[in-house]
Structures are given as C-alpha cells and as structure tokens.
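Everything below concerns the one structure shown next.
With one protein chain withheld, the remaining protein chains of the complex are depicted in position.
Here the chain labels run A and B in written order, and each chain numbers its own residues starting at 1.
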Amino acid sequence: MTATKPALPADAAGGLETVRVITETLRIVTDKRLELYNLTEKVAEVLKRHDIKEGMVLLSSLHTTLALFVNEWQAALLHDVKAMLEKVVSPRDDWRHNDPDHSDCDRHNAHSHLQATLLGHALSVSVTKGKLVLGQFQAIIAAELDGPRNRDLAIQIIGR
Amino acid sequence: MTATKPALPADAAGGLETVRVITETLRIVTDKRLELYNLTEKVAEVLKRHDIKEGMVLLSSLHTTLALFVNEWQAALLHDVKAMLEKVVSPRDDWRHNDPDHSDCDRHNAHSHLQATLLGHALSVSVTKGKLVLGQFQAIIAAELDGPRNRDLAIQIIGR
Partner (left out) sequence: MTATKPALPADAAGGLETVRVITETLRIVTDKRLELYNLTEKVAEVLKRHDIKEGMVLLSSLHTTLALFVNEWQAALLHDVKAMLEKVVSPRDDWRHNDPDHSDCDRHNAHSHLQATLLGHALSVSVTKGKLVLGQFQAIIAAELDGPRNRDLAIQIIGR
C-alpha cells in the first residue's frame, strides 16, 4: 500500500544551524459554554514573527477543560463536533465530579473534563520552509468545553 | 507505585552534537473506505536512511479523515478498532456535515472527520540508539476513515 516519497525539496532536509527553543503564551477569550475556535492564523503569526524555517510547534492548553485538535474548519462540521462530544460524554449523566458529596467543584463540568481527555490537551505541528505543515483542509482548533473564560495556551517552537 | 529507572544505556543520555531537522512526505495508497495500515516499517526506514541516533519522529496526517495511533497490530484487534470507531461515532447518525442544506460536502463523511478528532492527526515517537522507542507489541497505525484515496503524511525527524 505504501511508497516512500521524499517530496519535499532537498533544502528542507538536514541543515546544521543551531536549534532554538521559543516559548510564549497565547491568550484566547472564549464566549460560550461549548465552542470551537480556529487558532491556525494565530499560531502561524507567532511562527512568522520568530522566523523559524525548520522545526515544530507544540501547542498546549493550560486548562483541564480546554482541548486542542486538528480538523476541518467548516460550520456544519463544527456543529457536529460539538454534538458528538455531548453524545459521547453527556453532561446529563451522573458524574461524581458534579456531586457536592464528593467534589467541591460547583461548575457541573465533569463532562467538560472528560471530553478534554478524549480530544487531548496538546498537539504538535511540523514546520518546514517557514510554514506550518498542514493539509489543505486542516485547521488548528481549540475546543472550549466549559466557557466562557480567558484561556491561555503555551506555544513553543523548536527549530532553526 | 513508581521508581525512576534510568534503564537506557548511558550513551543515550546527553550528547552535544548539533540537532538536525528533517522533513519528508510519506505517501500511502489506501484501498478501502475504513481500513488500518501499519506504518511502523516505513517510518523506521526513513529514520534509518537519515542516520539519526537520538531524537524524535513527529508523524502527521495531512488529511482531515486520516488519523494516526499506536497500538497492537493484530487482525482481531484491528477489526475491533474499526467496530469501536463506528460504534462511538456512527455513520448512520444525522450529522449536519452530511446535510446538503448545510454543507457542500457530498461524501457523507461526517463520522470520518469526527472519528479522526478522537484518534488524533499526529503522533510523536522517541528515537534512541537509532531505533524507534516502541514496546514489543506497539505499531504505528494509520486509520483511513474515508478512503480509498492517496494519502500524504509528513514525517519529521528532530535529532542528532
């Protein structure tokens, strides 16, 4: 089924310059309880500002109810992602994290934490020729699972 | 429950050689609507060709309906992974991405996108002594969720 294809240009391979490590915080302000936000351009801007040509970006949520994933930024599909999350982990189920006998959290957000564990708190994207390596239909998406809130993400670039 | 065990040989630690960044494309040709493909050997071959001894591989799908994960390559289990995906996110549910009133996508593939968000678009594997750091039963597996198609993955090696 497979064939290796070194399709990227030769100057994308190798290179002996010193690798840099850059870490910043990206703040987003969310406006709904459950909502998705397209971070692709924000991440691309940070990358461009530091002029890293070859390397990777590690983007991490600093919150337990804010998750990250890569998929298509299309209104109908975004609706489906939210419907799927509520279906796979329902806010209406009896979760212990929501029970005052067992938890001092009064946000009724157990499902938000659980949905976040399925999506993941961080993602990595390669960088080559100064650009994020994403397919035509791929976007970097943050899933606010218990907003609205101010949310911080760590964005780290390792490269040269 | 835990004890730190620096079990890997001493020469796997430290090292001051310059780190390289290599990015290539790996093409796979899939042959079914829903199928799994073992990429472990393909990734190992790219690693071997570049002679990186210590570092990591970041493998990324460039598509929104092709996902990646690490687990066991066993026929019965692969059957179960596919069954589980169709159970957790059913192709038969009413997804808006499949509705011509809301979407110009006519592939009826909402579930493929949604399954991909749960599995993840990328994975990282450490490299030490020139080998992928994988357990005895671990394989790098691509999940084609809306094939058959030609699929490209970015494979990036950061190391020395």
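Following the convention adopted for this analysis, a residue touches a chain if its C-beta (ideal position, glycine included) is under 8 Å from a C-beta of that chain, and two chains touch if they have at least 3 such contacts.
Predicted, not measured: the structure shown is a model, and the values here were computed from it.
Interface with the hidden chain, as seen from subunit A, comprises residues 18-31, 37, 39, 42, 45-46, 50, 58, 60-64, 88-89, 93, 95-97, 99, 102-103, 105, 110, 113-114, 116-118, 120-122, 124, 152, 154, 156, 158.
Contact between subunit B and the absent chain runs through residues 1-8, 12-16, 18-19, 54-56, 69-72, 74-77, 79-81, 83-84, 87-88, 118-120, 123-126, 128, 133-135, 137-138, 158-160.
Everything below uses one rule, namely that only the chains that are shown with their structure count from here on.
Computed centre separation for the pair subunit A/subunit B is 17 angstrom, with centres defined by C-alpha atoms.
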